[in-house]
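Removed: one protein chain of the complex. Kept in place: all other protein chains.
Our next item is subunit A:
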Amino acid sequence: MSEAYFPVGPGLGPEENFLSLDDILMSQEKLPGRAESALPRLAFALGQGAGADSGDSIPEGSKLEIPLWLAKGLHDSKRRIISMELPKIYKEAWRTVFSADANVVDLHKMGPYYYGFGSQLLNFDNPENPEIAQTILQNAYNEDTSALVARLDELERALFRAGQKGLNDFQCWEKGQASQITASSLVQNYGKRKFTDMDG
């Protein structure tokens, strides 16, 4: 990893960092909801019912799937427009599955931003919020990092990487390499890239 590049990290809990690339991609994830009143179809060119005439409206009560950023923007505590539901994996049944061993569940497949997304859900008034918060907290602190990093979601991967880097740095120091000036990894990556460009 480049030593001088410090990107804006993801926000903590229900807050997002405006400039964080991680948070932006996380809020692209879709979640299910319902229209609380008739909504003009033009707005939702989401591929819901191709072939609808323009000027038609989505009837009240129909199901929608919209990205988190839109859900947050349209959500009104008086709930006039849309109401958001908990996606399946945050519901009761799945929560008990997750409290099992980390190896059991392929979290990345469920949604690469399970923890961040879950924290965002706390923004919508939902009676199950306290339970969700509990589950997220439990699992996030469980540092039982499985050998297959591919099954962890982004937060866990970041934790894993941080732990790994710490370990590597310590070993480096032990070997007396801390004072050895090294080629910048950034520069090395540029070198490699150029090589492949020339090939193909």
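The rule is short, and it goes like this: a residue touches a chain if its C-beta (ideal position, glycine included) is under 8 Å from a C-beta of that chain, and two chains touch if they have at least 3 such contacts; residues count from 1.
Following the convention adopted for this analysis, contacts and distances are computed from a predicted model.
Between "WD repeat-containing protein WRAP73 isoform X1", "DNA polymerase delta small subunit Cdc1", "glutathione transferase" or "DNA replication complex GINS protein PSF1", which matches the UniProt record of the unshown chain?
The record for the missing subunit names the protein "DNA replication complex GINS protein PSF1".
Quick one: say which of A:20, A:62 or A:83 touches the chain that got left out.
Candidates A:20, A:62 or A:83; residue touching the omitted chain: A:20.
Just the residue numbers, please: which parts of subunit A touch the chain that's not shown?
Touching the chain left out of view, subunit A contributes residues 1-8, 18-22, 24-25, 28, 39-40, 42-43, 45-46, 67, 69-70, 73-74, 81, 176-191, 193-194.
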